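Here the complex is missing one protein chain, while the rest keep their positions.
After this line comes chain A, so read on.
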C-alpha cells in the first residue's frame, strides 16, 4: 500500500514534468532550439492564475484560461523579440539568449510580485479514498494525470493530422525546403511557441496546485528536470516527452522513498547519463545521422 502511494505521487509529479517536457520538445523539434525560458513562462502562468484568483476573485478554471491567454501572448512576444532576429545565428547564440530571457523573466517577476513566496490555493481540493481509506489519491493528482494524457494525445493528433501540424513537421525537417513549398516558417514557429507557452501555463497551474507555493524561482528546477525528461524520452518526440516525464517522476519518488532524499536528484541524473550512453537519442528518439 505504501509502495502504491509512492508510485502514485511519482506519477503525479511525473505528469507535471511531462506537460513541461512536451513544451520543450515541441519547440526543440520544430525550431531546433532549447528554450530555457520555458520554466519561467510556467512561473508567469502560476502568478497570473494566482492573481486572477486572489485579486480578481475569478474561479479556478477561468484563471487557467486567463493564464493560458497571457502566456500565449508572452511566448509569441518572446519569440518575436528575442529569438526571431537570431534565426540564422549559431545555436549557441540562441541558447545564451534563452538563458538571458529566463533571467529577465525571473527578475521581472521579482519586481512585480516581490520576493516573498505566495501561497497558491489548488484549483481542486480533496481526495479520493480507495480500499477503505488505506490509500488516498488527491483530486489534484487525478486532474494532473488526466490533463497530461489529454494534452499528449491532442498534440500527437495535431502534428499528425492537421495542415498546420504538417507544416510544423516540414519546418522541423528542413526550414529552407519548407519555405520553398510555400510554408510561412516564421508563422509556424510563432504558432509552436504559442502552443508551447499555453502548455506552460497549464503546467504552471498544475505545478502550483501540487506544491502550493509560488516564487520567482518556482519554474527553474521543474524546468531543468522537465528538460531532462525531454532528453530522456528523446527530444523532439512527443510520446517520448510523456514517457520521459512519467518515468522521471516515478524514479524520483521511489529514490526518495527507498534510497535517500538527498541523493534523489543525483540518482535521477545518473539514470539520465546511463540512458544517454546506451541510447544516445533518448528512449523514443530517432537516431538521425549527420549529413555531410
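In the analysis below, a contact is a pair of C-beta atoms (placed from the backbone, for glycine too) under 8 Å apart; a residue touches a chain by one contact, two chains touch by 3 or more; residues count from 1.
Criterion: contacts and distances are computed from a predicted model.
Among the names given as "Peptidoglycan-associated lipoprotein", "ABC transporter substrate-binding protein", "Imelysin family protein" or "Deoxyribose-phosphate aldolase", UniProt records the absent chain under the name "ABC transporter substrate-binding protein". Of A:170, A:183, A:231 or A:284, it is A:231 that touches the chain left out of the display.
For the options A:59, A:85, A:100 or A:129, the residue in contact with the chain missing from this view is A:129. Per the touch definition above, the residue from A:97, A:138 or A:197 contacting the chain not shown is A:138. Taking the whole complex into account, chain A touches the unshown chain at residues 1-2, 5-6, 9, 12-13, 34, 50, 54, 110, 114-122, 125-127, 129, 133, 136, 138, 140, 210-215, 217-218, 221-222, 224, 227-228, 231, 235, 253, 256-257, 261-262, 264-266, 269-270, 272-273, 276, 280-282, 288, 290.
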